[in-house]
Every structure is written in structure tokens, then in C-alpha cells.
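As you look at this complex, bear in mind that one protein chain is not there, while each of the others sits in place.
As written, the chain order gives the labels A, B and C, with residue 1 at the start of each chain.
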Amino acid sequence: MNETMLAIVKPAAAPGARLERMPLPPIGARDVLVRVRAATICGTDLHIYKWDTWAQSRLRPPLVFGHEFCGDVIAVGDEVETVNVGDYISAESHIVCGHCYPCRTGASHICRNVKIIGIDRQGCFAQYVTIPATNAWRNDPGLPAAIASAQEPFGNAVHTAFATTLTAKRVLITGCGPIGLFAVGIAAAAGAERIFATDVNMRRLDLARTMGATDLIDAREDVAAAVLAATDGEGADVLLEMSGNAQAINQGFTALRYGGFASLLGLPGRPLPSFDLATHIVFKGVTVYGVSGRKMFETWYQTRGLIQSGKVDISPIISHHMPLEDYEQAFELMLSGAADKVALYPNGMS
Amino acid sequence: MNETMLAIVKPAAAPGARLERMPLPPIGARDVLVRVRAATICGTDLHIYKWDTWAQSRLRPPLVFGHEFCGDVIAVGDEVETVNVGDYISAESHIVCGHCYPCRTGASHICRNVKIIGIDRQGCFAQYVTIPATNAWRNDPGLPAAIASAQEPFGNAVHTAFATTLTAKRVLITGCGPIGLFAVGIAAAAGAERIFATDVNMRRLDLARTMGATDLIDAREDVAAAVLAATDGEGADVLLEMSGNAQAINQGFTALRYGGFASLLGLPGRPLPSFDLATHIVFKGVTVYGVSGRKMFETWYQTRGLIQSGKVDISPIISHHMPLEDYEQAFELMLSGAADKVALYPNGMS
Amino acid sequence: MNETMLAIVKPAAAPGARLERMPLPPIGARDVLVRVRAATICGTDLHIYKWDTWAQSRLRPPLVFGHEFCGDVIAVGDEVETVNVGDYISAESHIVCGHCYPCRTGASHICRNVKIIGIDRQGCFAQYVTIPATNAWRNDPGLPAAIASAQEPFGNAVHTAFATTLTAKRVLITGCGPIGLFAVGIAAAAGAERIFATDVNMRRLDLARTMGATDLIDAREDVAAAVLAATDGEGADVLLEMSGNAQAINQGFTALRYGGFASLLGLPGRPLPSFDLATHIVFKGVTVYGVSGRKMFETWYQTRGLIQSGKVDISPIISHHMPLEDYEQAFELMLSGAADKVALYPNGMS
Partner (left out) sequence: MNETMLAIVKPAAAPGARLERMPLPPIGARDVLVRVRAATICGTDLHIYKWDTWAQSRLRPPLVFGHEFCGDVIAVGDEVETVNVGDYISAESHIVCGHCYPCRTGASHICRNVKIIGIDRQGCFAQYVTIPATNAWRNDPGLPAAIASAQEPFGNAVHTAFATTLTAKRVLITGCGPIGLFAVGIAAAAGAERIFATDVNMRRLDLARTMGATDLIDAREDVAAAVLAATDGEGADVLLEMSGNAQAINQGFTALRYGGFASLLGLPGRPLPSFDLATHIVFKGVTVYGVSGRKMFETWYQTRGLIQSGKVDISPIISHHMPLEDYEQAFELMLSGAADKVALYPNGMS
């Protein structure tokens, strides 16, 4: 084991990040130390990199950031019994308290005292990272590293999609960022009768087709009209809202059928300036579910059932693979919209 | 049987109503003719009486209005097999098509082709009314007429309240109009641990206490703060939104706990000018259900289980009882907020 | 339209059946008259043909039997509004009363007063049949006749399978008769992670593989051991019991995981001689759902979503296609176990 490691650090309260050499993180009694195989970049990491308003209000630099990763356990704390040195693991990034009301009722994904890896403690854009043993998820040895890492955001899509049944349903997915594209793949694997995907980026709509979408709609057009026309005026059975965009949200609800189900993952940056609650929800008898994180760990079992069995292949969405050192290029690619998901390899790309 | 009857008619596209003598309604092959014992006044009837924008866009006078009633079947059409002359019935006011997608999947309450008694066809503010036999609900002989009539709006409260489980829960009910007050009584019957009721009308809050509310909150105060303070900062498990008021909706969602359930019946008159979807629904992992009408006829069985068994006594909410002829006084009482629910008796008050 | 038609009749209370020429059935005011394209043979029809104990206790000959079919509407009763001459329809075989508790609460599939086509009234093994218009289900024009007919038993499998979610689950299907094989196809379309199929007939297990089963188990072996070995000792998430065989039922419950879900369609011919309720259900915290008929008409919409979209291809299960006149050969093939599903064509096989 090296005495030091390379890590991407947000050194101070300002835009940008720096590659630094630093000591390995200490291992608590219930922690495991992981040698990172791959880490993938999330939209949240771009907020941190750019140092936007949200990041300014939330982070306390200096901090190693990044929270999506996989790797090999190389040491375990004294009280760890369920994870072993040599295990190939991915990580649930939410560290939950275990004693609040949600935690005590099977809803840890909305823990009132959650700490997030790479936000509230040292993250994974580094050669090594420690996490609580209970946050480790054991992978099949053969699972490619980039895919193993991306199981975390894939889990967000699973949580969103599995809030209702998609088999034999007409599903509208608004927003084809990586998580929206994951959701397209999940809906296809679940046997959705028809999958409508919307975005303003045509490259992403092409990827949506690759993932199994049957109908691609430019989000600047009248999405609701297109969906209604394709469903005998009935509307979509299910809305998976992945964009957080106010217009997409209104389109989505308008396109939803009476008695339909809306699963909302996208986070609008500010309150909606106009939301027709009566028409969108009350009159139509709609059910809405808000999605936060991943169900711990039901979502991970479902993820395993989809990914390790080959039901969903997410490799097309991981558009770029780079050594950790190329992090600046990676962030810029994602900021420009030219990349979907980028995987960084802190310990070599073999 | 009289050859003519008295009825309250909206004679033309203008405010007000008139008591007229007119022929009895014709009986279709699948209809039943009912001699009305009692009819109760709904907020919708006030819209029609005042002839507001909604009424202007929806009604085609002349029309006998009113849709909440009970009475005795005095004749049945040729094809009616399940309702008999002499039956004492209440009426489901929504006449559904039976062949749209919701109707064919057990969700007639959101029928795409619904016709409503007293809006789309002759109503019940009259001595006699005809309805399809399938809309008749048989009552116990001993059920008081005003209560039998008010089962229809009570059913809205049942549908709202039974969208989730209330037993041992902390329930927030925003808005104490008649349906909100019904909901308070249902929550109490269901064994809610605590029932928070809000309104701006203190007389209604007093009635809420009578119906079983444990905590009364003036809606002009900080409702969310009061609920959070009373629940160890956790929030209410369930929100039953009965007001349609934008501020109450925001207060209600703010007071709702992480992972809570919101059942929405109140209809905002226009789109909400600001709705914080991210905070109110997504982050908190909230489930929302929009309530329209009554489940046909599951809601009616539940209503029977609550009312005819004496679990809920709604008589305190029926504040006034009057002969049909006093309809103008009845409407004015309700418009002024001095009355809760008014029962009209077209065939005598015995 | 011919004045007479050919039909397979059970002429008297004895084994066998006879091809007879008889008048066309009369059309009631709410009925439609259908020229049958294809009719498929159900296990129930074999009971009637053989005239076993069940058939003796249930049927009143003479009777045209058969209840799975599709065809073209050639006349409609006076009050029919939602089905038109020329419609290509399949039929829900359960004629429900509409006024019992289940019917009034969206559960017509367990109607207390159900009448079944081909059992309680004239059936479809004939050139023409009448059914209530509300029992007609409109098909896409291009749907092959045998498949359109087999949607009815396919619906049983849909109802069984959709009682829970199968996506990313490990599913055990005990019994690979036609409905079990349909269930295999549905589980595959729904993205089940793994599908265990059992039977004693190796030809049927081969078909199960064709339909998407991942693990074939001879039902005479230790099914539970095989499933547990393949699931890290965890057991199957879901049991779809399609055999009605006492041993299979015990194996199935033994193979089910703690907290699993069992959907039971198979009908044991007599009470189970030994059922370990404590181990199979109580200790394990299992949920069990009994399946009767098809949800009307939710199951049909789901069926359409699976079949007409091509998600499930059931053509391999329809092993034989014959003119109506060859009915004796058809019944014998099915009784011998050499056929899966046989389609009869009363008006030519084009």
C-alpha cells in the first residue's frame, strides 16, 4: 500500500479543482479502505467544479470530491464483519444515521441526517477512499469497472422507474441526461409497450433509441400533443421526469393519462412559476412520487438484477474513459454536453 | 303521483334561480324515478346560483340543478332489475360511460365521458328526479334524510382520507368546509393519533373540535411551524388538502414529513403562482394522490361502514334544514359562511 | 349470413361430443353476433368432453361448448353502442352481473353471479356465437386469429404474473401447460432476472426455454434444492403456481424466499393432504394471492400491451391448427399431452 495517493481536490472556495498528492484516508473501526478502480462523474460534481450557488452554500473546502466509484477492498476496520479484504465493491454514497424515523422504518434513502461521500466527507476522485462497511455493495468479479461505478446513478433511475410497474405500459421519459437514458434502458428491460423519450439534444435522443426508446420527441415541440396522438388520446400511463425543467414538467403532466403515475427525479432549480395542480393532479386522479437517492438496499438488488444479468447494457452511456489526471478535460467535456458519462481511472486503465 | 312538481331552476344565463312548477322527468328504460326526501347544497350549486365564470362555461340553461339527495323509488324503467319501487336510496351523482379506459379498469371516478346530475342533466332540487338505476345506492330505512343525502360529499372525504391509512397517524387537514369537517370525523373514526385542522373561520374550527380534531390552527398563522413543533420536528404523516387555497397547499406540504402522503381534494381556482416541487415532493420522497369524485362504489361501501354503523356522526355539519321553497335563504346562508351544509326538503320536512 | 351453422355439441350427459347443424343463436338487445374465425381449446373443454365429475355437476346438456375465440361482428343488438359491425373482436368469457360487491368495487373477475360462455350459455365451438357487447375486446386487424383467440387464457397468465412485479426478480413457474408457458413468456418480457420453469414433460420444458426460461427443472427432482442452490440459498422472489399439483405447491413454497410473493392459479382437484402453513407462509412472511379469471378489463389492456406490441410471441404454444370438423382429433391430441394449445377454425383456415 502506498503511503500517499493522488486525488482531485477542491482546494478553496472558488471554481476549479487541483490534482494533489496527499496521505491515504484513515480507516475507522467500521470502515473499509478501497483502492479505486473507476470513478464516474455526476452532475453534482460539475456544480462543485464550477462552484455555483448550491456548491457555495453546501461545501466546506478543502475536499476531495466524487461519489460514484468501484474498487477493491484492501483493508477493513476492527469491527467490520461483512466485508472482506479482496472484495470488489461499489458504494452507496449516502451514509445514513440509522436512528431517525425514516431510517427506522425502511426509508433510509430519506434519512434526516444523511452525509454524502464527496460532499460531507472525503470523496472518491482519488486512488483510495474509505467508506463505512455498510455502504459497500459486493459486485461480480467480471463486472467492468466503469459500469460497476455507474451503478450508483443507475440506481437513481431504478428507484424512479420501479416506483410503479412499467411492463406493458406506455412510458414517457422527459430528459435524456445519463439518468434519463438509464431509465429508458430500464423501461425497455421491463417490457414497456412504448417508450417516449424527450430532450433538446439530438445526440442524446439517438442514444435513447439505442437504449430502447420507441418514440423520440424534440422537447421544444409539443410533447403532450405527440404523446396523446400516439396513444388514441389517452396519454402515457407513466411519467418519469428526469429533467427538472419547468416546461418539461408541465408537458409531462399534460401528456399523462387520467389515473396515471408520475415519478419525479429531476430537481427544478427554483419553485415552479406556475403549476396547474387542479388539472395536472386533482382532476386526473394522478399519483405522484418524489424520488430521492436509492432505496437502501432494495434498489441495489434491483440494479444487480438488471445489470449483472445483462438485461440493461449501460456501456453506450459511458461515453468517455480517461485516467484521473485528465480530469479537467473530463469536466469540460461534460459541461459542454459532448459527453454523457465519463469514467476516470485513478489507478490505471487496464 | 303528481303530474307536475316544484323545482329550483336556473332559467337563463344569469345569476339567481327560480322556483317553478314543471312536468315530472321522463323515465328511461334503465332509470328509476325518485321522490326526493332531502337534497343538500354543494359549493358547486353556489357557483351555479351566482353564475360565475365556471358556471357560465359549463352549464346550458334552463336546468334544474342540485346533485346531492336521497329519496324513495316510485317507478323503475323496463330494464331495471336491481332497484325496486319502495327502495330508499341515495345517488352517486356521476353518470359514467362504462367503456372508456378508466371505466374498464375499475376507475370510473375518472371516467372520460362523465355526465353529472344537476349539471349535465336535470338535478335534484325538485320534488322528483330520475337517475340511472346503476347510480342508486340503497340505504338502511332508518337513516335520516339529510345524512343520507350528504353521503355524496361525505364520499369525497372518504375517498380523500382512504387514499392512505390514518390509524395511529398524525393527520393534517387543511380547510374545514363541510368536506374538510367530514374528513376530520373520518380521521377520528380511523384512530388517527392526532388530527390537526386549519381554517380561517373560528366557528368551523369549533366544529372541527366537535368532529374529533385534537389541534386547531388558525390558517393565518404559521401552520407548518405549529405542526412541526407538535411532532418533534418530524411533521405530519398525512396531509388531507381540502381547501384549494394556494397558501394552505404550501403550508401543508411544508408541514408534511419526509416520506409523507398528501391526498389532494381542494381545487385551486388557477395555477399555483409558485410551487416548490423540489422541496415539497422530490427531496422529501413524498407521495401525492389527486382525488376526483368517489370510487364507484368502493367509496360508498366505506361510507356505509362509517355512517350507518355510527362511527362518524355528520349531523353537526348539517347546520340548517329548510323546505325547498326557502332556497334563496339557504343559498345566502351558505354564501355568507354562516351555514355549513344546508338540507332542503322538497316534499315536506317530517 | 347462413340460416344455420355447424357447432360442436355436448348432446347429453355422457362422454364425447358431436358436430351438429343448428340455427344461429338469437341476438339480445345488448348482444353482438360474431362469426368465429378461430376458437382455442381449454383444459375445461377436455373436462366437458370426457364428462368428468366436475362436468357432470356443472353442465346441463345439450350445449355448444368452448369459450376461447375471436371473430368478426356481423350484427349487433338494438342497444349496443360501443361495438360495431365489422369489428374484429376477442371475448372475455366471464359474463358478470355488475351489481354484486366485487362487481361494484372493480373486482368483477370474482363476480358472485358469473355466467361463463360455453358452460352456462352457448359457446364458441361453432360458426357463430353471441356474447354481450360489454364482453367484446377489439383487436388490431392484423392479429392472427389463433393468437387473438388465445388471449383469453393468456390473460389468466397475465393476471397471475402481474399480481406482483417481475422485473429484475427471480421467478419460479411451477407447471408448463399452456398457461404456465404463457407466464414464462410474460416473465421474460417483464425483464425477470432468472426464470425457473418446472414440469414432468420434457417437450414442455423445451418450449419453456423457447419462451424465455433460464433454468429448466424436472418436477420429479428436488425443485426447491435446485432453486436455492441457484440463488445463494435465498430462494425465488416470486412463485407463479400454474399446476395445481400438491407436490409442486409444496416445492414452490419451499423454494420461495423469506418475504416472497406467491401467485396461485393452479387448482388442486381436492384439498391438500398436508400443507405446512407455519413454515410456508407465517414464518417466512410470505404474501399469497389467489388468481381467478382476468381483471376486467385491466388484464386485457396489459395483454394488448404484451401481445400486440410483440413483447410476447405465443405462437410456439399453439401447436396445432385444424378445421372445426377435426375436433375429435384435436381433443385426443390434447388429452394425450402431445399438443399444447389447439386452434379450431369453424369458417375455414385461410
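The definition used in the following text is that a contact is a pair of C-beta atoms (placed from the backbone, for glycine too) under 8 Å apart; a residue touches a chain by one contact, two chains touch by 3 or more.
All figures in this text were calculated on a predicted structure; none of them were measured in a lab.
Q: Per the definition of touch given earlier, which of A:H99, A:R220 or A:R270 contacts the omitted chain?
A: Result: among the candidates, A:H99 touches the missing chain.
Q: Looking at the whole complex, which of C:G86, C:P141 or C:P271 touches the chain that is not displayed?
A: C:P271
Q: Going by the touch rule given at the top, which residues of subunit C touch the chain that is not shown?
A: 101-102, 105, 107, 109-110, 112, 234, 244, 249, 257-259, 264-269, 271-278, 281-292
Q: Just the residue numbers, please: which parts of subunit A touch the chain that's not shown?
A: Counting over the whole complex, subunit A touches the hidden chain at residues 82, 98-99, 101, 104-107, 134, 295-298, 300-301.
Q: Go through subunit B and note every residue touching the omitted chain.
A: 162, 165-170, 186, 189-191, 193-194, 301-306, 309, 311
We take it that only the chains that are shown with their structure count from here on.
Q: Distance-wise, how many Å sit between the C-alpha centres of subunit A and subunit C, to the nearest whole number?
A: Averaging C-alpha atoms per chain gives centres 41 Å apart.
Q: For subunit A versus subunit B, what separation do you get between their C-alpha means, in angstrom?
A: 43
Q: What parts of subunit C, by residue number, touch at least two of the other chains?
A: Expected reply: 301.
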